[in-house]
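The complex appears here without one of its protein chains, the remainder shown in place.
Order of writing sets the labels: A and B. Residues in every chain begin at 1.
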């Protein structure tokens, strides 16, 4: 998960949860904007440099604050999409994330991206693992399905 | 195919048709905005709710109406790209789609996305199959090449 868009995050978790429900071992690796999907929705006071603070302030705080990759219209598209999904009884992204965790999907966060974007472990939801590109490659190399989303 | 951008759709079909021409079994799975690639260009009267109508009205109607993922400039980039492709005798996206169908590439549409976006079967071009994420995973798991575009 490179992207921090609501629609792409949903696609990623629907595929991951589908595979986990079919009995596959599933690992999701979160890097760059994808890390925003896993931020806590509340403000967490941590020590940051000036640019880190700016980045943290501009980036969406968690799964419920993400925009769409298309037709977002300053957030209105995202609100509309969530309304439709609720009407159609499709799981929301926060629900998909907690389903993933209860199905045993491993959620791994890229430590280098955290460092660059100034995101601290306390700002993220619980139940995550932390690793680098070598871990990603080790898992991906053995995977039947491996996507860059 | 998650994306409904002209450039990404072309990349997807060029790869699919290349593989099919080399004798591979090829399945393309269309989800979210990617479904717009397969809409008929004419208006099809179907019963829809208010938000479904709005979505249908705002999303591009078929392969010839898509924009570029970059430098679209309100559609001008897309027109420019199509002009260049024609000058250079590169197949257009509608041509690539019909080539895919004649090469036996299976085009499968995600039923959950159709439901969320309010797209009905009658609004799509003929010759498609309809299925969910389990079907996608079944195909992808055995595939030599599998991309999220």
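Note that a contact is a pair of C-beta atoms (placed from the backbone, for glycine too) under 8 Å apart; a residue touches a chain by one contact, two chains touch by 3 or more.
This one's a predicted model, so the numbers in the text were calculated from it and none came from an experiment.
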Interface with the undisplayed chain - residues on subunit B: 7-8, 11, 14-15, 18-19, 22, 24, 69-71, 80-81, 83-85, 87-88, 90, 144-149
Touch residues of subunit A, complete complex, unshown partner: 2, 4, 31-33, 49, 51-52, 54-55, 58-59, 112, 115-118, 133-134, 136-137, 140-142, 146-148
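Here is the rule we use: only the chains that are shown with their structure count from here on.
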Where subunit A and subunit B are represented by their mean Cα positions, the distance between them in whole Å: 26
